[in-house]
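Once you've had a glance at the structure underneath, I'll fire off some questions.
The complex appears here minus one protein chain, its other protein chains still in place.
Think of it as A and B in the order they're written, each chain with its own count starting at 1.
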Amino acid sequence: MKKEHDKVNKKYGMVVDLDKCTGCGSCMVACMSENNVPFKEDESNKLDSITWMRVYKVSNKKPYPNNEVFYIPRPCQHCGGQHEGHSPCVSVCPATATDYDYTTGIVSQVYTRCFGCRYCMAACPYHARYFNWWDPVWPDGMEKYLSPNVSPRMRGIVEKCSFCFHRYQVAMEEVYGSDDKEALEEGDYQTACTQACPAGAITFGDLNDETHAVHKLKDDKNAFRLLERLGTNTKIYYISEREWVRRAGDNYNPGEKTGSVKYKTEGH
Amino acid sequence: MDSALIPKGVERCSLKRFLLGQAIVGAVVLWGVYAMILCWMKGLNQTNMNDSFGFALWIWADLAVIAVGGGAFFTGLLRYVIGLKDLKNIINYAVLIGVCCYGSALLILAIDIGQPLRGWFIFWHANVHSMLTEVAFCLSLYMAVLIIEYIPLLLENRQVDKIPFFHNLSHNMHVVMAVFAATGAFLSCFHQGSLGGVSGVLFGRPFAFREGIFIWPWTFFLFTWSAAACGPCFTILVTKITEKITNKKLVKDNVIDLLAKISGWMICSYIIAKTIDTLYWAFVTAPHAGFNVMDFYDDNFWAHGIWILIMEIVICGYIPAIILLREKTRQNQKLLWTAAILATIGICLNRWVLVMQPMSMPVMTFDEWVLYLPSWQEIATTILPIAGGIMVIAFSYRYLPIFPQEQELNPVED
Partner (left out) sequence: MFPFSFEWIWDVGHVVFHGGMWYALSIIGAGMTYCVLKAAIDTKNGKGGGDHH
């Protein structure tokens, strides 16, 4: 029996040029607005506020004048795992409430299925998963500005970046009548954060499609992924010409060269 | 007033004193119930958990009570399957402690999930590859086995036993108990192991992750082994505490000694395996993920210091093992108490470390350690089932023939 995921599928991913990222936070705002992410009156405690896309500020911790910082946007990494589909979170969810879509490589969250055990959060080393500690409440009148394509989530369940999956669905509907039902142009499906980035630091597309920019960018000599050696096999690539920035992407033992340790993953 | 319900030939305190004691513990239960209702009505914002600490006090409490409750399945296995007849004098109590422990775990789990009304999804939409699914299935089934093991005791109450049907039911259940006990042992091996697997499979969390065989990380086997090793120590400890409270000897020394000896061998073999696992983890697994083992313990010494590892393995592992292995030390009451307490603390610490440390330590290089302190609601709901357990034990001790040797050890002049 040939399984659906044995055929060559799309594999959506992102390449972020950290040398271009200014840390402005537009991607975070666009994401929250696009995906109806709830917020609290006081968002100062970042440990219980929801940011599907979060920009970290990282310093080289050297004193002036050698101090340098970089900003790193961190959406869900849409891990493929050591064998396609064995993401840290998908493999542990007891109720099949988080799913790996073999046709797109997108890790989704089934809000109506999740019962809030938070095992996926414990499994994710990127802190990309967020729990709804409170009921989502929007200021009066703001409900009118909610995105009609994204369902708001209820208290007590986990949510995370979906690569704006609803946009993929809309794009697929558009091409459904065409001869090639799978044919999506690069511009047909883009995430909100990608489009919002004023510096053009984020590139999004099908990593398997040669006509998409990400296909080439991911093989850049300065490209790296976060915590690659753990075998999470993520779909978010980062690029930086600065060695210390690339080194910050993973944990290294003394004497190991930056980028020298890669975890071998199936089909990659 | 309730003398007709009390087993024949044994002495119990006055009903007034009993009810007063129950009322005091009952007040603690009510406090816990209030916190539980708050969590259910207002949600998990009542806790101090956060997006870094998705697993916290409750998950630890679950793991810990199930580990110490392991005395029930292991004693059951020794008594009914392996056939150590002497253990019939403590098996009832081991089962009762097991019922309390597993009941606690299920209650805490019901509070711990964000959408309690969807709790059944874990069965209905089961992802068979998740360790938590295996835990849920085996835990529920084993709870059913424990209740089945406890029912004959309830039926042996003097008044209930007078009803022929119940008398026959109790008798028949005793006859086939070996089958239930064997099923219980089978289920326990899996859920104790799966609980170890819960953290062991987290390949994104280098502190927790362990290699293993097929789908099972080493923690799978270590958890089952440690529960079988330290569970009986907890049974001994609770028996000793009960003897102190009731001011009576309830189980003969040879029975305790046998259980302590077996526990000693089990702890000894477990702690050697645990040491090997720790060394492999420190020198192979951690560097493979780019970590020095001390990275796992750096930062706040009292919260996440290396002392935890030393305490768990040396003080609460090797020491009780040595005490329990030697006949002379094992039969010294003070040392027996010490060993039972240390082994219980040791296994709880092991569970603590595997839940808390992976959550608090940073994995991404630009992440930070997170410190977590539970809210009063979490503490109250954790104490709730313990207090409830004390009430169930007190009730069972008063009205049911839990200790077969009590009458012989404490003859009543009538």
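Everything that follows uses one rule, which is that contacts are C-beta pairs under 8 Å (C-beta built on N, C-alpha and C of every residue); 3 or more make two chains touch, one makes a residue touch a chain.
Here the structure is a predicted model, which means the values were calculated and not measured.
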Inset, instruction - Name every shown chain in contact with the chain that has been left out of the document. - result: B
Legend entry - Identified contact with the non-displayed chain, of B:K16, B:K85 or B:K162: B:K162
Inset, instruction - Taking the full complex into account, find the residue in B:I113, B:V145, B:L222 or B:I262 that is in contact with the omitted chain. - result: B:V145
Legend entry - Listed residues B:V135, B:L153 or B:L187, member touching the removed chain: B:L187
Legend entry - Of B:C13, B:L30 or B:V176, the residue in touch with the unshown chain: B:V176
Inset, instruction - Determine and list the chain B residues touching the chain excluded from the picture. - result: 123-129, 133-134, 137, 141, 144-145, 148, 161-162, 164-169, 171-173, 176, 179-180, 183, 186-187, 190
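Criterion: only the chains that are shown with their structure count from here on.
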Legend entry - Footprint of chain A on chain B - complex, ascending: 43-45, 49-55, 112-116, 118-119, 121-122, 124-127, 129-133, 136, 198-199, 201-206, 287-292, 295, 358-359, 363-367, 370
Legend entry - Residue ranges of chain A touching chain B (in the complex, touch as defined): 45, 47-48, 56, 58, 72, 79, 82, 88, 91-97, 113-119, 121-127, 129-135, 154-158, 226-227, 229-232, 247-253, 256, 261
